[in-house]
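Only one protein chain is missing; all other protein chains are in place.
Just so it is clear, A and B label the chains in written order, and each chain counts residues from 1 on its own.
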Amino acid sequence: MSVDIAFIGDTLVQLLHALPITLLLFAASVAVGTLLALLVVWLRVCDVAALRHLARGYIFLFRGSPLLIQMFLLYYGLSQFPEVRQSPFWPVLREPLSCAVIALALCTAGYMAEIFRGGLLAVPPQQIEAGRAAGMSGWLLARRIIIPIALRSCLPAYSTEIILMMKATSLASLVTVYEVSGVAQRIIAETYRTLEVFLCAALIYLVLNFLIVRALAWLERRLSPRHPVLACPTTKKYALSVPRG
Amino acid sequence: MAARAAAWAGRSLTRLEVGLQVIDLIGFGAKGWGGVLLLAALMTVLVTLAAMAVGAVLGALVAAAKLHPNALLRVLGEGYTTVFRGIPELLVIYLFFYGGSALVSSVGGLFGAEGFISMPAFLVGALAVGVVSGAYQAEVYRGAFQAVSRSELEAAKAIGMPLMLRFRRIIAPQILRFALPGIGGVWQISLKDSALISVTGLVELMRASRVAAASTGQFVLFFMTGCALYLVLTGISNLVLSRAELRVGRTFRRS
Partner (left out) sequence: MNNKNTRFAACSLMMLLASFSLYTHAKEWDSLQIATEGVYEPWNRTLPDGSFDGFEPEMAKVLCERMKTRCTIVAQDWDGLIPGLKAGKFDVVMDALAISAERRKVIDFSRPYTKAPATFIALQSSGIDLGSGTLHLRGTPELDTPAVDDLRKRLKGKLIGIVSGTVYSKFIREQFGQVATIREYKTPPEPLMDLKNGRVDVVFEDLGFLSGELQRGADSALVLVGPAINGPIWGEGEAFGIRPGEPELKAKLDAAIDSLIADGTISELSRKWFKHDFTPPSK
C-alpha cells in the first residue's frame, strides 16, 4: 500500500480547519449541559413529587434514546411547526451549529443528572448527621459537606461523560455542521481514499482525547483529599451502571 | 353561542381526522409503516446482540491482556481500549463499512474464493459496534476481576483447588456478579450506537424511521415513533437487567 504523504498532509490541513468547530461544539455543549443537569438533578431530589417525576421522565427520555434521533427531532422535527418558526427561539434553532449544541446539551444533561445524583447518594449519612449535630443546616450544610463530597465522588464518572461528549460532537456532521468528521466524510466521498482520511481524523480525535484525559486527571488529583476518604468504596462506575429511574 | 360550539366541533373533527391519519401511517394497513418499524426494531436488537457477542470475546481477550504480567500485552491492551474508546463510533462504522468489505474480499481472494465475498450490512454493523463495545467491556471485565476477593482465592489455593476448578467455582461467578451492572450499561450504549449503523444500509430502526419520514414527509411523526420504540427497547432492557442483577446477587449478602 503506497503512502501518499502529500495527500495525508493536505487532508490533515483540511481537517484542522474544522477543528475549531469541533472544539466549540464540545465546550458549549458541556457547559450548557452541566448547567442544565444541575437544574434537573435539583428537580430530581426536591420535595415536590411532580417535579421529581418530571425529572425522572427527562432523564429516561434522554438516556433511553439515541442522540442521533434526538438531533434529527430537534433539527428537522421542531422546524416543521410554524409556531416554532415564529417564536423567539427560531434564530437559535435556525443555525445548525446552535441547534446541534442544544441537542448535545439536552442529551448530556440527562446523563450528567444521573451522575450528579449518584454523587449525592454517595455522601455518607454519618457526615450529614455530624454536620446537623454541629448546627449546620440548609445551604451551609450543602456548601460545606454535601457538595464537596458529592463532587469528588462523581468526578470519575463526570470525566467519562465529558470524553463521551467529545465523541458525540461527530454526530453534528449529520445536520450540516462542518466539524472534523463531516469534513472527513466529504473528503472520502470525493476521493474514495478511506483509510488515509480516517487515519487523519482518528489521529486528531485521539490527540484531543489524550489532552482532555490529562486535564481531567490533573483536576481529579487537585480535588482529592490529602488523607484517605472514609466514604464507602463503590464497585460500580456510575456512568455505566444500569439506570434505575 | 351556537357558532362557538360549531367552531369547536369543527376543530375537534379536524383533530380526529389528523389523529386517524396518524394511526393510518404508523399502523399496519396498506399505507402503514408500523410493520416496517417493528421489524426494524427487531433488527436493532439482533444486531446489538451480535455486537455484544463480538465485544464479549474481544473484551475478555483485551482484559486478560491488560492483567497479564507481560508488559507488551498490557501495552497492546491499553492501546486497544484507548483507541476504540477515544474515536467517535461514527468514524469506526465508516471505517468498517468503506474499508472493511474490500479488506475481506482481498483476504478471501488469498484463500482462493471466486469473485467477491459480500459482507452483509449486518456483519459490518455488528463488527463495528462490537469492536467499540469490546473496548468498554474490557474495562468492565478488568474491574470485575480486580474486585474478586484475594483472600478467597488464597484460601482456595491453600486447600489445593486446581486452577480450572478455582476458575469455575470462584472467579467466574464473582466476575459475572460484579460485571453485570457494567455490561448492562454497555448493552444500553451499544443499543444506541446501533442507530449509527443506518449508514451501512441495514434496515434497523433509525434507518426505517428516516426512510418513512422522507417518503411521507412526516418527519416529526416518524422520528417520535422511532424514539418511542427505542425507549421501549431501553425500558425492557432495564427491567431484564435489574431482574438479572437481583438473581445473580441472590446468594451474596448485601454489604
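In this text, contacts are C-beta pairs under 8 Å (C-beta built on N, C-alpha and C of every residue); 3 or more make two chains touch, one makes a residue touch a chain.
Worth saying up front: this structure is predicted, and the values here are computed from it rather than measured.
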| remark: Shown chains contacted by the missing chain are A, B
| Which residue from B:48, B:133, B:200 or B:237 sits in contact with the chain not drawn here? | B:200
| query | Quick one: which of B:75, B:172 or B:240 touches the chain that's been left out? | reply | B:172
| task | Could you list which residues of chain B touch the chain missing from the display? | result | 30-33, 35-36, 50, 53-54, 56-57, 60, 97-98, 100-102, 104-105, 108, 113-123, 141, 167-168, 171-172, 175-176, 198-201, 203, 207, 210-215, 217, 219
| said: Which parts of chain A face the unshown chain closely enough to count as touching? | reply: 76, 79-80, 85, 94, 96, 174, 176, 185-186, 189-190, 192, 194
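As a convention for this text, only the chains that are shown with their structure count from here on.
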| Can you list the residues on chain A that touch chain B in the complex? | 60-61, 63-70, 72-73, 76-78, 80-81, 163, 167-171, 173, 181, 184-185, 188, 194-195, 198, 201-202, 205-206, 209-210, 235-237, 239-245
| note | Listed in rising order, chain B residues that touch chain A in their complex are 82-83, 85-91, 94-95, 98-99, 136, 140, 143, 147, 178, 181-182, 184-186, 188-189, 192-196, 206, 209-210, 213, 219-220, 223-224, 226-227, 230-231, 234-235, 238, 241-242, 245
